[in-house]
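Removed: one protein chain of the complex. Kept in place: all other protein chains.
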Amino acid sequence: MSVYASLKEEAWAANMEIPARALALYTWGNVSAFDPDRGVFAIKPSGVPYPELTPESMVVVDLDGKIAEGSLNPSSDTPTHRALYREFAPGGIVHTHSTYAVAWAQARCPIPLFGTTHADHIQTPVPCTPYLSREAVEGDYELETGNLIVRTFREGLPGIHGPLDPREVTMVLVGGHGPFAWGSTAAKAVYNAAVLEETARMALLTLQIAPEAASLPEYIVHKHYERKHGSGAYYGQGKG
Amino acid sequence: MSVYASLKEEAWAANMEIPARALALYTWGNVSAFDPDRGVFAIKPSGVPYPELTPESMVVVDLDGKIAEGSLNPSSDTPTHRALYREFAPGGIVHTHSTYAVAWAQARCPIPLFGTTHADHIQTPVPCTPYLSREAVEGDYELETGNLIVRTFREGLPGIHGPLDPREVTMVLVGGHGPFAWGSTAAKAVYNAAVLEETARMALLTLQIAPEAASLPEYIVHKHYERKHGSGAYYGQGKG
Amino acid sequence: MSVYASLKEEAWAANMEIPARALALYTWGNVSAFDPDRGVFAIKPSGVPYPELTPESMVVVDLDGKIAEGSLNPSSDTPTHRALYREFAPGGIVHTHSTYAVAWAQARCPIPLFGTTHADHIQTPVPCTPYLSREAVEGDYELETGNLIVRTFREGLPGIHGPLDPREVTMVLVGGHGPFAWGSTAAKAVYNAAVLEETARMALLTLQIAPEAASLPEYIVHKHYERKHGSGAYYGQGKG
Partner (left out) sequence: MSVYASLKEEAWAANMEIPARALALYTWGNVSAFDPDRGVFAIKPSGVPYPELTPESMVVVDLDGKIAEGSLNPSSDTPTHRALYREFAPGGIVHTHSTYAVAWAQARCPIPLFGTTHADHIQTPVPCTPYLSREAVEGDYELETGNLIVRTFREGLPGIHGPLDPREVTMVLVGGHGPFAWGSTAAKAVYNAAVLEETARMALLTLQIAPEAASLPEYIVHKHYERKHGSGAYYGQGKG
């Protein structure tokens, strides 16, 4: 039995949440799960329809892109995952083409923080990268996509927030492309991607009702985030 | 067998309607059912996914917040339910994050009364509270959310309606947050939350067609409400 | 066995299409099926949830409103059906609260004829009545709703079309309320209600892309309607 069996199982189960939650069509999107001890992650094979996926079909890759196990090509977005694991060190990463998140990415707008549904998860607007440069696209495109996300986090949200902490801000839009999200596990990464999609939809509808809608006051943002994620968090059953 | 068994069963069944009617994702939202004889309500435990809920897992709480039965933490919104039971005395209360109702709450706009779908249930726009103050948020936040709803009902809708009667107006938006609804039972509370979501969606679409859409004339509002809820009501089979 | 058994079966089957096609929530909406030989129609009982309906629970009513068979109260909209059967003589009638059709009704706008999906079914915008007068609402409200529809058809669409023929225009919006549709059978009435909802949605989205979108030229409207409904119709298998 593979030493990566449980990692591949985790990656497979999280990938299956993409069609279950309607976060992408056909073969689009991909999830990976990271094993920090072995320095590898298991990721969806490229272009395989979700109903055909099995835990065994997951591809195990190290942070240099070398395949540790698996007979299929890994997701073409694998280098983006590598860049994010190196810099942000999450337990799982997901890329989707969910409809409303893509719309904000195509509009190249950060998603404003209008309410507590958003603030329960992150305390800033959802950041959006600029387009990749021609050089980046014509170079190692998918790796540069990861680098651009990292750079966007270092720069923060001009006029709103300094550098972003990827342990707190667990989602991003790549301008003209779509969303990436991450978390302490692959399952939590997909949870964050689903939250992002719902937040994106709510924000668009909010603007349709009130084009000048105000951002949620900082003291409410802080309260909601802290009651779920702070040191004195009291949401849930204390299991984290 | 618990003396609260039927109350917990009622609360559980009503909670399961939240995912069944797509009124919230994951663990979001919560329903409670009240027992006026014992002065307690049964409510969803905090942060538990709906598919894992059982009648036994419901938490029974009294109006001072003391747990009468249950080993799990009750919903973090429990103090809001307490405040509403004390002041409005319904048989059941629900909080959701349904998409369109949240959008109106984030826009901090009452939902205009455009048609009979709305008037079949309440005779005024759906009220929307202002943001909670910094003091309220930094104090007993969830209890203050309930107090803000109560205050909003006492103040009514400026220029439209005086104090609101919570036996007639069974739903509210908390500004920047989302909807609460209630009813004579927990099941009817969830029914009202589903009506609110559909009404919120229809109102947004109405504004997209006609940004200057008129409110339904008062004589039609009154007729529709009375044929369902008045002393001479003739909708249904006379069972209430 | 009831002489109305097959009529009630037809009405029941058509009513069950309302939740199946998501044309209304809970107990909302109603369908009736007409028997021209006996001068009666079978209609949904008032306020009963769809999953509880049976063919036996349908109520048989004559054109004067007298109950010919059934122990439950018929739909509160029964007098509207009576008025439409008297004047328009269809084989079946349906009232829904489908979301987009209600939005147009609340905006009190006829639905413009933008494309062939619409023209495959009717050759004019979907008409929309004005609000009922105070006198009509305080009188025999539901019967007056039917009378208002009939009057709207006699008046036609000002500046666009003269009197409307209910054998060709099989759907209408009641201003501030919602849609009614009809057809040669109860099943075809529900088909028309589903077409109306889809047409309403497509028209709203068309306006969001192009607020000045043009109406489909009359020669295309005519062609599409005639290929399905004209004397030389060639759509389908010649079964009508």
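A, B and C label the chains in the order they appear, each numbered from 1.
Simple rule for what comes next: a residue touches a chain if its C-beta (ideal position, glycine included) is under 8 Å from a C-beta of that chain, and two chains touch if they have at least 3 such contacts.
From a predicted model like this one, the values you see are computed outputs, not experimental measurements.
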**Message:** Could you tell me which displayed chains border the chain that was left out of the figure?
**Reply:** A, C
**Asked** Per the definition of touch given earlier, which of C:R134, C:R154 or C:K223 contacts the omitted chain?
**Response** C:K223
**Request:** Could you tell me which of C:F34, C:Y50 or C:F114 touches the chain that is not displayed?
**Result:** C:F114
**Message:** Take the complete complex as the reference. Which residues in chain C touch the chain that isn't displayed?
**Reply:** 114-117, 191, 194-195, 198, 201-203, 205-206, 208-210, 213-214, 216-217, 219-220, 223, 227, 234-238
**Fill in**
Where chain A meets the chain that is not shown, the residues are 25-28, 45-48, 72-73, 76, 97, 99-100, 102-109, 131-132, 134, 137-138, 141, 176-178, 204, 207-208
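Just so we're on the same page, only the chains that are shown with their structure count from here on.
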**Prompt:** In whole angstrom, how far does the Cα centroid of chain A sit from the Cα centroid of chain C?
**Reply:** 46
**Prompt:** Which parts of chain B, given as residue numbers and ranges, touch two or more other chains?
**Reply:** 208
